[in-house]
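One chain of protein is taken out of this complex; the other chains stay put.
Labels run A, B and C following the written order; every chain starts at residue 1.
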Amino acid sequence: MSFLSAEALDVNGLLAEVSAPGRGGIAVFIGLVRDHQAGRRVERLGYSAYAPMAELVSAEIVAEAERRWPVRVGLRHRLGDLGIGEAAVAVAVAGAHRDEAFAACRYVIEEVKRRVPIWKRERYADGTEEWVDPTRQEIARSEERDQEVASSEKRGQEVASSEKREGSAVW
Amino acid sequence: MSFLSAEALDVNGLLAEVSAPGRGGIAVFIGLVRDHQAGRRVERLGYSAYAPMAELVSAEIVAEAERRWPVRVGLRHRLGDLGIGEAAVAVAVAGAHRDEAFAACRYVIEEVKRRVPIWKRERYADGTEEWVDPTRQEIARSEERDQEVASSEKRGQEVASSEKREGSAVW
Amino acid sequence: MPASPAVSPVIRVQLYARFADLLGASHVDVPASGPTTVADVLARIRSLPGGSAIGAGALVAVNLRQARPEQPVSPGDEVALLPPLAGG
Partner (left out) sequence: MPASPAVSPVIRVQLYARFADLLGASHVDVPASGPTTVADVLARIRSLPGGSAIGAGALVAVNLRQARPEQPVSPGDEVALLPPLAGG
């Protein structure tokens, strides 16, 4: 199975791919298109890749994880134009025990973000578009974290607004 | 939604339950019935619970995680008679960022195992049955880990047998 | 004046999983004529036929919460004797 997918990611298929009778735990991470980034309202996201390198590097990351832990790893990344709530990346890691499944799952998603040549172009609510540059967003992201911490202190309001957003969840 | 389920766990339903436009990462853990436990071949597993306490404690664990991290948690545990590869427990945690999703997911599964009154009865390949007592299995489990480490040194063989098991995966 | 036959107060203890098998019952009633603690209840159940196999890992829940040995228990409480937990 190739790493890059033009179709919606099939999480159940990924679970089936890594499952086996001896594996008692599956840790999964799914990265979804979020409606905000660095304080701006995002409407859509376009993913593109340097495909041959992305396939090679992702296969290497999977092999590294399977060498380091006794696990089986399934990994997919979506390409093309995605709406809010659509899955962009999915990692499923099955092992006999949960420790190794969690550790390997975390390793794979961090390495994918660090090493796989994929880019995203955000379209904002105001109609503008921009390539995402994570190296320029570090400052914005830490500011956003500060805001989230501040807002989580207003607990009642946060829960209420989170319930409201739930209604428009896309999956 | 109740925590305990007599029906097969619906992972997609759980993902939908925790998803929202502002949440960019979902960490999931699925615990499956494994074909071995403490060195013995397992054929089936029967789960039972002290239901009112299990519902109360699981709701408390979810609330604790949602208070500690800015996340939304979905949690289910299966009851009844399960075959190898069936999902016994599923935790899905959605957050704006993956750090908090992973941390809360790990917290929830550890607390479920530690605090929720659920028991399992294993049926072995030799036809015998036994209640699982994790406090008695600590020694057996560490011995099993040693075996797994030893066997992962014979890398080629391990991969080959893992491929073979794949064919009979149940999901 | 004849004494009316007193209804002895009891604490009903629900038994789960292996402990229900050990005692061959889904619950047992423990006499509670005076102040009674979780430890008293546990000792009493251990003295019943099959009860000696109840190990140190046994938990007692009072009103759906794990209880410490010194916690008092009354006849109106929901009490349950739980084997070591094995969920997940």
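FYI, a residue touches a chain if its C-beta (ideal position, glycine included) is under 8 Å from a C-beta of that chain, and two chains touch if they have at least 3 such contacts.
Treat the numbers as computed from the prediction; the structure is a model and nothing was measured.
Asks: The chain left out here touches which displayed chains?
Replies: A
Asks: With the missing chain put back, which residues of chain A would touch it? List them for me.
Replies: With respect to the unshown chain, the touching residues of chain A are 31, 47-50, 52-54, 56-57, 77, 88-89, 109, 112-121, 131-136.
Definition applied: only the chains that are shown with their structure count from here on.
Asks: Among all other chains, pick the one whose mean CA position is farthest from the mean CA position of chain C.
Replies: Relative to chain C, the chain whose C-alpha centre sits farthest away is A.
Asks: Taking the mean of the C-alpha atoms as each chain's centre, how many Å separate chain A from chain B?
Replies: Between these chains, centre-to-centre, one finds 22 Å.
Asks: Report the inter-centroid distance (CA atoms only) between chain B and chain C in whole Å.
Replies: Inter-chain centre distance comes to 30 Å.
Asks: So what's the Cα centroid distance for chain A and chain C, whole Å?
Replies: Computed from C-alpha means, the inter-chain centre distance equals 49 Å.
Asks: Could you tell me which residues belong to chain C and also touch two or more other chains?
Replies: Not one residue in chain C touches at least two other chains.
Asks: Would you pick out the residues of chain A that each touch at least 2 other chains?
Replies: Answer for chain A, listing residues that touch two or more other chains: there are none.
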